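Removed: one protein chain of the complex. Kept in place: all other protein chains.
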Amino acid sequence: MSSPRTQKTARTLRTKLLLPGGLLGIAALGTLALVFPGVAQASTTKTQSLSASVKACGSVNLRGVSGVHNTGNPFASTTLTCFDGMVIRYGSSAIIYTNPPRAFVSAGKLLFDQTCSSCHGSDANGVSPSGAASIGPNLQGVGAATVDFWITTGRMPAADVRAVEAERKTPRLTDKQALEVAAYIESLDPAAPAVPTPNLRGADVSDGADLFSLNCAACHTITGAGDALAFGTNAPTLQNKQITPQQVAEAIRTGPANMPRFSGNLTDAQVRDVVAYVTEKIQHPSNPGGAGLGGVGPVAEGFIALLLGVGGLALICFWIGERT
Amino acid sequence: MSPALPTAKTKKQALGPYGRVSGVVNELDDRLGLAKGGRVFLDKIFPDHWSFMLGEIALYSFVVLIATGIFLALYFVPSANEIIYHGSYAPLRGQRVSEAFNSTVNISFGVRGGLLVRQMHHWAADIFVASIVVHMARIFFTGAFRKPRELNWVIGTLMLILAILEGFIGYSLPDDLISGTGLRIGYSIVESIPFVGSYLGTFLWGGQFPGTGVIIPRFYIIHVLIIPLVLFGLLGAHLGLLVRQKHTQFKGPGRTETNVVGSPMFPTFMAKTTGFLFMVVGATALLGAFAQINPIWQFGSYEASKISYAVQPDWYMGWLDGALRIMPAWEFAGWGHTVPLEVFLPAVIFPGLIFNIAFVWPALERRMTGDNELHNLLDRPRDRPKRTAAGAAMLALLFVLFAASSTDVLANYFRLSLNFVLWSFRILTFVVPVVVAFVTYGICKEMQGVQGIGKRKRAVIVHRSVTGEYTTTPTPPRPGDGPEEMEPEPVPERIDISPLAAPVLTASRESSPTGARQVSR
Partner (left out) sequence: MSEDNHEPSRTKVPMPIATLSDPHMGDAARNPQRAEGIIAVILVVAIVFIAGFGAAYWQNWNPWIIGGTLGLGLFLLGFGLTAWGKYLMPQGPFVEERHVLASSPEERDSMAAALVERSTVVVKRRKLLGGLFAIGAGIFGIVALFPLLRSLGPVPGTSLDTSDWRKGRVLVDSSGRSVTRDTLVVGGIMTVYPAGLQNTDQGQAVDQTVLIRVQDSNLVTAKGRETWAPDGYVAYSKVCTHLGCPVGLYEQQLELLVCPCHQSMFNVRNGAIPQFGPAPRPLPQLPLYFDTDGILKAQAGFDQAVGPGFFERTTTQENGT
């Protein structure tokens, strides 16, 4: 015989849990939805080892590292220290283009033979030993910047050669190794562009925003969230904080995969401005209004309005009114 | 015998047992004669079912829209003239922006609380349309649109159309990149109408797109004056009809076609609905505080040669955008003319068809069922399987089209080919509503066969006597179940408040059948 106490507990559990549970569920879902886009982005960057700014002086760079006491701000100085003590002065240049030192070529050839030749041919010419076309394209004449981009973003070596486009992932080679391979490829057939290092001091973020909306937003979206393109290709997100200014400049100048190549139609100053805009405002968007919802606009907003807004309020109606 | 001058005591006595309130009522009644109607109004009964409150979500979102809209209208500059931006957001500085865009960025960054109000306004708009749809679905599935309420259904559908239009116009006012693209699309849709399209386009925009910039001030007046006025009028008619015809109710104990059972207007319903108003406003404020919506500073001012990817309209326009995406490229060109069917059909004919089906549905159902009777009792959706299946199929169709407007976002998120996603939606648009119709019909039929399905089962307590016999007693009713065992009573003429009026030294121990302990103060 169940006691009144058990009855009461059972009743309490049912009535006290159902509605608050429902509301909590909605709140949890909503919070997840608000947080998730940010979380989703963060998770893809967690395993990346590259960091844009803080590299100790003396380690491999050509990447805009401050030569002055590791301040952590690569853009605080107008000079760079380069590997082996080579110093580059920006002067008034918006971007400095440098090829990796000749000394890297032999190490680069070794790496290339081990890592890349199986797909790109033993001479990087797109021909496999049997004489047929290899899986990977001819790399002779692509230039150091192209090689550096593909390797430092982890797209190469490709994980799945049958994929429509290689995706960004944890790089298999270190920065230095990337430059070594780039040096080797560049030595086979010298070509522009060399590895660009943008000087973000003096960048005009407003000009960058204007150029970004005219040239980049059509594929990458105005908030840089990235989106799907035709036939399985896609424009990757630019909000990933692992993307370095150098990689942005490389992508603009070399046009990797289906991305167009911006050469004479954008000056170095304009490219530098776009790079500054991407690294400042795309990667660190101004979201004073609250959770950014992934920057995909009305799709996410509609989801929240319907689920949290009307769903939550309907749950409250359910509480207020009768259920029969 | 001259009357003595009134003293405080005689004045008080003259008012009678209800004190100053009587005085006020008397004064008002002398002038307006509202005591009789007022008492009737206070006694009005509102049925308590939770689904009857969905329309209130719409009503109170509308209140939020008006209040926040007035705030915004005091700062917004409805002009497409271009100026140089000199505000606080660095990436825009020095760029040529329209005054409309500039004032909206100023509201967001330069006005205290401006961003909150702007976001509340936009969230409330999304919720407004969503709650109208949900409310409309409730009306549809319970058959509340039947005689005598067909006119209210028509008024409601009109309000839905106006709300959607109002929202589209509203988010186009800031003249940012994304909403400006929506306006370009809107111009092309107008242009696609045979015979008059190109004329209507240049008339409305003041020339070939983008026109002379008059579209912004015109939209502004339509958005803050014309449509709100019409909405107010329709809303008044909608609520007036509701008061005159009284609310419908579900079948139940004591409920007939000729009565209304529920709680009284004053104080119970007023308390609940006013509380709900605060909750709607509060929920909207929470959304406006914590979830960013329409960050136009990130989009930049609209320029006709710029475009972003992942440009979807706000959710209530999504079904049209989806229809435009999946439509094959059929354009008729001949005899010196062109009819762009790939635009005209999905963007003009199709929504016209959908809304016309909505408008004529009450008449259509009357014709199909032959039912011309007055109905004040509601159907359970399962009791009308054909209607429920038809409504579910329509909602499914609209939902598939709504999802189809995010083909690129879905393809990106699920790592599918964009082309594949689009073709899938072309097929789903036809398959899903049919499947949903059949499944819904089947579920309704199944539910009809089971007694008491969907009802919360009242638990019973099983007792076992010492000799081993089982007996059961039902558990007492819970709050929210409603005092349904009680026979409905008319609202009492008077309430004896003497236990409350006079202070009592000892608490009364009298208890009511609900177990509540009465305490006198």
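Order as written gives the chain letters A and B; numbering starts at 1 within each chain.
One rule holds in what follows: contacts are C-beta pairs under 8 Å (C-beta built on N, C-alpha and C of every residue); 3 or more make two chains touch, one makes a residue touch a chain.
Note that this is a predicted model, so its numbers are computed, not measured.
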item: Touch with the omitted chain, as defined above, among B:I169, B:V343 or B:L401; value: B:V343
item: Touching residue (missing chain; options B:G55, B:P91 or B:P210); value: B:P210
item: Identified contact with the non-displayed chain, of B:Q13, B:T274 or B:T369; value: B:T274
item: Absent-chain contact - pick from B:T10, B:N26, B:S88 or B:T256; value: B:T256
item: Subunit A, residues in touch with the chain not shown (by the definition above); value: 214-215, 217-219, 229-231, 233, 255, 257-265, 288-290, 320
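Keep in mind that, in the parts below, only the chains that are shown with their structure count from here on.
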item: Separation of subunit A from subunit B, taking each centre as the mean of its C-alpha atoms, in whole Å; value: 41
item: Subunit B contact footprint on subunit A (complex, rising order); value: 1-2, 7, 10-11, 15, 34, 164, 205-210, 213-214, 217-223, 225-232, 234-235, 277, 281, 285-293, 295-299, 301-302, 304-306, 308-310, 312-314, 316-324
item: Subunit B residues within the subunit A interface of the complex; value: 48-54, 56-57, 89-95, 108-109, 115, 119, 123, 126-127, 130-131, 134, 177-178, 250, 252, 272, 276, 279-280, 283-284, 287-295, 297-300, 303, 305-315, 318, 406, 408-409, 411-412, 416-419, 421, 455-456, 459, 461-464, 475, 478-482, 484
